[in-house]
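Only one protein chain is missing from this complex, and each of the others stays in its spot.
For chain A:
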Amino acid sequence: MGLFDAVRDVLGLSTERDATREADPEDFFQLNSASVTMEADLDYEPATSAGLCLSAMSSTDFRSTLRDVEDVLEGGGFSEIRTDDHGYTWAVVERDDITDLTTELYVAADTLAERGYGDRLLAAVFGFDPLDGGRTVYWVYSFKRGSFYPFAPAGDHERDSSTEVSLQSVLDGELDVEDDTAYWYPLWPDAPGGHPWE
């Protein structure tokens, strides 16, 4: 937090800057190599689906951009644009390989950014399943922070913080992990037990 940030806050300009900050979806590709570590050191394999969460705008041009996103995701496997109970929009893709998942979501995010809606992107969520069964854990990419954080849901609205800490400790370095846990926002599924986009 530098002096300029403080001045921006005081002049009431920082919301404008931070809410409309451009995102860098290229960071997704860090997951391709990180998934090897996830499997080798922690016994998690990449889940076959991932989701891109965005906050829609109520404009005609935005809706047409969403249709473009839908078009680029079609072919190659299942994909879907859906709205959750919070009113947020998700682009969900199902692929067998983690590199395909990161690429597809990169293309979706890039399409939005190219049409000038990069600032509407909230998070990209990639699941990892434990090899011995159990609850899926997630690496969430925050577009606003430009970093990843772990999210391990347990029960209805509880988090398994010890799992999250071990994910952070092992993957820090390979992924840009958010240091400030105040920004580790949960993304609860609409119904308990589902993925955040379900």
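We take it that a contact is a pair of C-beta atoms (placed from the backbone, for glycine too) under 8 Å apart; a residue touches a chain by one contact, two chains touch by 3 or more; residues count from 1.
Keep this in mind: contacts and distances are computed from a predicted model.
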Per UniProt record, name of the chain withheld from view ["TldD-like protein", "Electron transfer flavoprotein subunit beta", "Protease HtpX homolog" or "Oxidoreductase"]: "Protease HtpX homolog"
Which residue of A:13, A:36, A:131 or A:165 touches the chain not shown here: A:13
Sites on chain A contacted by the missing partner chain, in the whole complex: 9-16, 18-21, 55-62, 64-65, 85-88, 115-117, 119-120, 122-123, 142, 144-145, 157, 180, 182-183, 185-186, 188
